[in-house]
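A single protein chain has been omitted from the complex, and every remaining protein chain is retained in its original position.
And now, subunit A:
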């Protein structure tokens, strides 16, 4: 069964660029691009080429931050979303780790069940939303269930891919020196699979978040997704975009932080860069 590479699709995959100089150069180009887009957007909106009511403009978005952050409705939505993401992440990651490790280590179970997980990975999971709503209602529960499912699927797939990274020769050493099951897991499988486990946790968090926001966007009566829907419907595009950007920023920060943690903890890897 083909498994998506655990190396693919990382936030900031560009940081894998070889030399420090070219990395700095890439950063300059990226910043220039972003600044360019922002400036162009502002200009187009001010000159009326694009309609400010639909597209807003960068300066309005910045101005919208302080009132948003002092709006109790927004703060409540943030809290609600954070809670749902946290719950989804916890449930989905715990389940995904367990199932992933079991499927990774038991060839028979893997042949039997892994195709189901892969099929789930390939389906647009939003299709399940109506059914989930039917069972769990319009509240935060639906968002948590949907977020957990997304997290679970992505964590499972990446953990299985991680376990595949464990090298047979290392398992052979454990066998030759008669390691107990626990020692084999603790000293060989866990560290050997750790690059995949790190990726799994990151994808789990990201997809848990996506799941929660999508659920809120379509069904909920509270949360960030819900607010974005309301603001968009009321042509408060600046508020909607501000919320989206703020949330993206948080996610990017978490992702970058996680990347650093991973680099530090897997610095033993032969391809690691200091």
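Here is the rule we go by: a residue touches a chain if its C-beta (ideal position, glycine included) is under 8 Å from a C-beta of that chain, and two chains touch if they have at least 3 such contacts; residues count from 1.
The rule is simple: contacts and distances are computed from a predicted model.
For the omitted chain of this complex, the UniProt record lists the protein as "NitT/TauT family transport system ATP-binding protein", which is one of "Protein-glutamate O-methyltransferase CheR", "4Fe-4S dicluster domain-containing protein", "NitT/TauT family transport system ATP-binding protein" or "Isoquinoline 1-oxidoreductase, beta subunit". Although one chain is not drawn, the whole complex shows that of A:23, A:110 or A:187 it is A:187 that touches it. Within subunit A, the residues in touch with the undisplayed chain are 169-170, 172-180, 183-184, 187-188, 191-192, 194, 266, 268-270.
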